[in-house]
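Here the complex is missing one protein chain, while the rest keep their positions.
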């Protein structure tokens, strides 16, 4: 038993963190609300190999595992990256038997629906769409689908309902792959939620150090301290479950879905709590559209619901253990 | 709509409060743990008419209602009175068509089980036992029952399982009265829980004013303030539901059981929260047997479970409204 | 104690219900956008024309002399019928009680009827960039202009709800520059179209332009527009704040209606297997009932002349946290669909999150409960 990341994994994480700090600022997320792209971020992730972490080396991927990917997903959550990283890199790539180079280098995007649904995020900039039906998973090009835009609480997610003819695109996997694809999507989303929780806590700590009321920084009030301590505790105990889910998926552990569900439910709850406490400690400024906090809160609310919410995943754990 | 008690009702409450402050001190409650009686308190309540509030005037009772009784029950909770006031005055007396004077004057005690059970509190000092079976309610004298003492978290409750021959005692009501008897028991217990919550909050406020750590009273710390504010809020919003249940029972409102369930669930939760916060604000001294807080906490835990716990009553509300 | 409604109360309820069911508009857009605000004003004016805008006010100012209990009944019926939140509420519920208590007869006659008729639209100028929870940190100034018979205001207010759509502002300014904290403030009434006032609307969490910053650059206000005594603004304002925190702003009707909608949502979407959500639905419903009955108890005490003092802080914490829980439960019932919010619950959730922040954060309220209701020592 050794529960730690390698130096390489941490260095990869740091590199992705640096790139996202530059290429995916809050301004980038705001631009996504207005339909703007984050091409530079996506291209940079492609260039670094992030999109192909799970693709075989023979196909130009890194041939690595969910354990190598999890910290990078966490960083993408921290940055609120408005791109289908989970859908593309986590859900789609492992389905493809030798993905085309353009799928790995950041030239194109694949998006995917979650949970037996036909609603996909980041629809307007996507080039390919995974479509699930009972017997197969198809990869369908943009030209063959019809998109009906839907509103999301997080405008940067640019949701749409996808309609495609039954025989559109190419079959990339049979129905037996659907369950694993779902597990990877829920896992990736859990990792992003952990990153979001960390971001909101950091933002709020900084704000609470600087903002003064009653002649002192508001962060010196015990109520503010305890609000943030609660959020930090929830983050502390969600993170190991997410990392452990990465390991179980990598190993094909028989209980991997239970581990994914523990990760997703705990990460959802931790991020939602962090959002609540962050807003409360900010007060009115956190409630304003011009301040950045809402970008992270709204992503949190969207992802907490996506790929099965906390109650759904707890119920799945219950079916396994009770 | 006028939601207030009369001057007479408030004066009666004050008189009972004064009597219990003298006759039912924490030392009295401790004595009950050791099997000692609180005869003086019981006799005083009899002399004041408290036991016969719900008995007809013709039989020597006060001929009043649950609205007149609710504040007195609350006071008995505040004092943690170790006597079957709910079972005797609230459950049994209204079943009796002209109760004997000795049942009203504090000479004897009736106890009763709750919730289709045969476990009764205050068993060892009881003179009469209500026994429920499918078709009838019987009033059975001490001589005809067999008692098997059971441990309770609250030693002052002196629980026992009652066994009586099928034909023991006298039938006092048919099976149709069982439901109403249960409603009255749950209601009376809710009223006591409200009193208990108030007692624990008061004790803790006093302690937090006097106890100093870090050079200041612990009650000046925001965490302590917020713990107690939460308990006070819960009390504030439980109390009106208990008073409203009193009214609904008095009027025979068609929804009275839903109102009783709202009262019992909310009062149970409020008192359990008050216990938790009281203990936490006291710290180690609250955790010691020599200090009085535990007498009130243990009564709270016992009564929160008795006559249906909060979840049971919420479920009953759900069956009515969903 | 008599928890049945009197014949008069029942008749009043019937009258409210009949009119509201026939007249409440369906599908109004948010009142916190410019377009929506205009539509809401039509509704406010319809209410006024039918004398339902300010039922508890005297008839001479457009009301019905309704008792507090009748006012609660009106509110229950208003929300039961699906009435929208009142865009005039800051004037009617926050300013008006202060005008009744401190205004001169001339001020009352000039201000109240136009407020009731939604001709003058009032926003609150309390908060400043550096005075949020700590209102006593106000730095906007009022300088005396004896020659002109009035005051000159300068400084900045912010977080002013619907400020971009209102015509008037009531606010506190520091009239005695040497006084500190709560002293030396004066309560002013300011038209927003006078020279020197600049209003900039900005977005709330949900994107609507529901907030504004209001800048004051040497704005002249005559003595006639001072409410209450000069330098006594804090005391005057606290009367308003106390009503904001207490009864008037959040009548139980709103939460009863929301709990009823939650029960409907459960019937429609609830999964019998998911008894955790079921328990939360029941809790929300019970809490709304508790809030209703606590209000009846409180209104009876007020009617009997009792002073409630700091107890309104208990109410503020309870309704605001109930509102958040209730919406969280709805989102749980919606599951993955919560993100899309076709039903409005997600928008309602975001609005509910403002409850524990505005009108005195719940942290401040809990301090007040501890210190003034329970008697714990100040820090």
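Just so it is clear, A, B and C label the chains in written order, and each chain counts residues from 1 on its own.
Note that in this section a contact is a pair of C-beta atoms (placed from the backbone, for glycine too) under 8 Å apart; a residue touches a chain by one contact, two chains touch by 3 or more.
This is a predicted model, so every value here is computed, not measured.
Colleague: Return the single residue from B:23, B:68, B:83 or B:154 that touches the missing chain.
Modeller: Spelled out, the listed residue whose C-beta touches the missing chain is B:154.
Colleague: Any idea which of A:125, A:158 or A:244 touches the chain not displayed?
Modeller: A:244
Colleague: Just one of B:2, B:251 or B:276 touches the chain that is missing; which is it?
Modeller: Result: among the candidates, B:276 touches the missing chain.
Colleague: Which of these, A:54, A:67, A:162 or A:273, touches the one chain of the complex that we don't see?
Modeller: Going through A:54, A:67, A:162 or A:273 one by one, A:67 is the residue touching the chain not shown.
Colleague: Residue by residue, what part of subunit B touches the chain that was omitted?
Modeller: Interface with the chain not displayed, on the subunit B side: 114-115, 117, 119, 150-155, 157, 159, 212-214, 218, 221, 223-224, 276, 279-280, 283-284, 286-290, 294, 297, 301-302, 305-309, 311-312, 314-315.
Colleague: Pick out the residues on subunit A that sit against the missing chain.
Modeller: 1-6, 67, 201, 205, 208-209, 216-217, 219-222, 224-226, 228-230, 232-233, 236-241, 243-244, 247-248, 251, 262, 265-266, 311, 314-315, 317-318, 321-322
Colleague: Could you list which residues of subunit C touch the chain missing from the display?
Modeller: Residues of subunit C in touch with the missing chain: 273-276, 278-279.
As a working rule, only the chains that are shown with their structure count from here on.
Colleague: So what's the Cα centroid distance for subunit A and subunit C, whole Å?
Modeller: Taking the mean C-alpha position of each chain, the two centres sit 38 Å apart.
Colleague: Can you work out the whole-Å distance between the CA centroids of subunit A and subunit B?
Modeller: From the centre of subunit A to the centre of subunit B is 52 Å.
Colleague: What positions in subunit C touch 2 or more of the other chains?
Modeller: Residue numbers touching two or more other chains: 363, 366.
Colleague: For subunit B, write out the residues touching at least two other chains, lowest number first.
Modeller: Only 221-222, 226 qualify.
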